[in-house]
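The following block contains the structure, expressed as structure tokens.
Moving on to chain A:
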Amino acid sequence: MAVVFQKPKSLTDAVLHYCPGCTHGIIHRLVAEVIDELGIEGKTIGVAPVGCSVMAYNYFTVDFVQAAHGRAPAVATGVKRSDPENIVFTYQGDGDLAAIGTAETVHAAARRENITVIFVNNAIYGMTGGQMAPTTLPGQVTQTSPYGRDTASVGFPVKVCEMLQNVDGAAYLERVAVNNVKNIRNAKKAIKKAFQNQIDGKGFSLVEVLSTCPTNWGMSPEKALTWLEDNMIPYYPLGVYKDITAEEEAE
Partner candidate 1 sequence: MSDMVLMKGNEAIAEAAIKAGCRHYFGYPITPQTEVAAYMAKRMPKIGGTFLQAESKVAAINMVIGVASTGKRVMTSSSSPGISLKSEGISYLAGCDLPALIVNVQRGGPGLGGIQPSQSDYWQAVKGGSHGDFRNIVLAPASVQEMASLTVKGFELADKYRMVSMILADGTMGQMMEPVSLDLESTYTAEKPWAVTGTKGGRQHNIVNSLFLQPEELEKKVFERYERYALVEKNEVMYEEYLMDDAEISVVAFGITSRVAKNAINVAREKGMKVGLIRPITLWPFPKDVLLKAADKCKAFISVEMNMGQMIEDVELAIKCRKPVYLCSRTGGMIPSPEEVLAKIEEVNEKEA
Partner candidate 2 sequence: MATVNMLFAGFGGQGILFAGKFLAYKGLIEGKQVSWLPSYGPEMRGGTANCSVILSDTPIGSPIVDKPDVLIAMNLPSLDKYENAVVPGGKIFVDSTLIGRKVERTDVEVYYVPASGLANEKNLRTLANMIITGKVISAVPEIGSDNLEAALNKVISARHQDMLGYNLDALKLGAQQ
């Protein structure tokens, strides 16, 4: 009997600790499939964040470093500079990448650091139980914005791809979502390109993945997917924000 579907080689047998309906599992799988397809498992090193995916190191078969909150791009810089032949990726959430780690993110991009960044944006702090994130939408209710995010007092969400678009060093920026099959397929293409860019020496490549957090959003997983579609995508439009390879080809 032909095997038509199996676990990627780059995922361990560990049972994921993520909540039911959380899309981290999908994104882990996409990253693992890409690592398998590119044949880079033996030379890939991941850098885990602080946040829900803090224990990503348990789920991938590749070497891993667990970084302090927000510092993954700096740690990845060290790992990559130590041996540029290795493939180094960070896996970070929105609090990690766009709040406490903004400086590390912007400057790794500015240096065109040859790393791959998987940025999971679910508009909330998940691990600490649902507080307001830098990417929480205006009006969105969280534990620390109980009356809805009031932009007059706490300001506006950070749009990471749009912000980094203006950083000359960034090589590739794309925003994708994992709320339906079509978007998931596109997400995988983007992730694969972000790894291929590193192999080709193109430099800083970031894929922002719009993701759900049914638990902290207080919704069923199914409703969360719809909420993402109806609320997040209009605020955070999907698409390629920068691609120096395409720009080079166009010239």
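Per the selection procedure, all candidates are chains of the complex that A comes from, given by their letters.
Going forward, a residue touches a chain if its C-beta (ideal position, glycine included) is under 8 Å from a C-beta of that chain, and two chains touch if they have at least 3 such contacts; residues count from 1.
The structure presented is a predicted model; accordingly, all values stated were derived computationally and were not measured.
K.L.:
Of the candidates 1 or 2, report the single one touching chain A in this complex.
P.N.:
So the candidate in touch with chain A would be 1.
K.L.:
Could you list, by residue number, the parts of chain A that touch candidate 1 in their complex?
P.N.:
12, 41-45, 47-48, 54-55, 57-58, 60-68, 71, 74-83, 86, 103-104, 106-107
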